[in-house]
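Let's look at chain A:
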Amino acid sequence: CGITYRQPIYQGNLLDTRNVEQLQPGLTKRQVLLLLGSPSVADPFHADRWDYIASERTGRAGRTQIKNFTLHFEGDTLARWEGEYFAKRDEELAAEMRKFGNLPRERDRDRRRR
Partner candidate 1 sequence: CGTRVGKWFGSSSKDNVDAPAELTDFAPSVGVDKLWSLRLGKGERRLWIRQAPAVVEGRVYAATLQGRVVALDLESGRELWRSETGMRLSGGPGAAGGFVVVGSLDGDVLALDADSGAERWRTRVSSEVISRPLLAHGMAVVRSNDGRVFGLDLGEGARRWVFDRGIPALTVRGNASPVLGQGLVYLGYDDGTVVALRVQDGLRVWEQVVAEPDGRSELERMADVDGDLQVGLSEVFAISFKGQMLAMDAANGRPLWTRDTGSYAGLALLGDRLVVADKAGSVWAIDRNSSSALWRQEALAHRWLTTPAVQGDYAVVGDLQGYLHWLRLGNGELAARVRLGKEPIRATPQVSPEGILVAIDTYGELAAYRLGGP
Partner candidate 2 sequence: CGRSGKRADPLETLPVEAMYAEGKRALQRGNHSRAEQYYQRLVARFPYGPYAEQAQLELAYAQYKANKPDDATSTINRFIRTYPTHEHIDYAYYLKGLINFNRENLFLERYLRLDTSLRDQGAVRQSFNDFAELIRRFPESRYAPDARQRMVYLRNHLARHELNVGLYYLRRGAHVAAANRGQFIIENYPQSGYQGDALALMGEAYTRLGEDELAADTRRVLQLNQPDHPWLAGNWPRERNLLRQLNPFAGER
């Protein structure tokens, strides 16, 4: 029912549009890692495929939104990629997370370390 509070559940990576646009065939796996970070799913039976699967369930409706962004490799170089990913919405996420609030950072430990 609609009034139950459902804690937000996020899965997968937050891809940055600027980085995704820099994808081009021929990139090595290391270069892709630098651009997009580690894929959320690297299936053991598909060594030539990285899946950046991301899902999000927020608000009270309880519907989960899923977006799959898949990269295909030939050997070590990127061949093609397809699928969609969540657009950049850092401000919205920051506001959502602010609801949880932060604990004060341990002050002395930081200072003494510096």
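Definition applied: a contact is a pair of C-beta atoms (placed from the backbone, for glycine too) under 8 Å apart; a residue touches a chain by one contact, two chains touch by 3 or more; residues count from 1.
Selection rule: all candidates are chains of the complex that A comes from, given by their letters.
Keep in mind that what you see is a predicted model, and the values were worked out from it rather than measured.
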Margin query: Given the candidates 1 or 2, tell me which one touches chain A in this complex.
Written below: 2
Note to self: Which residues of chain A touch candidate 2 once you look at their complex with the stated criterion?
What the structure shows: 9, 11-12, 40-41, 43-46, 51, 53-55, 57, 64, 66, 68
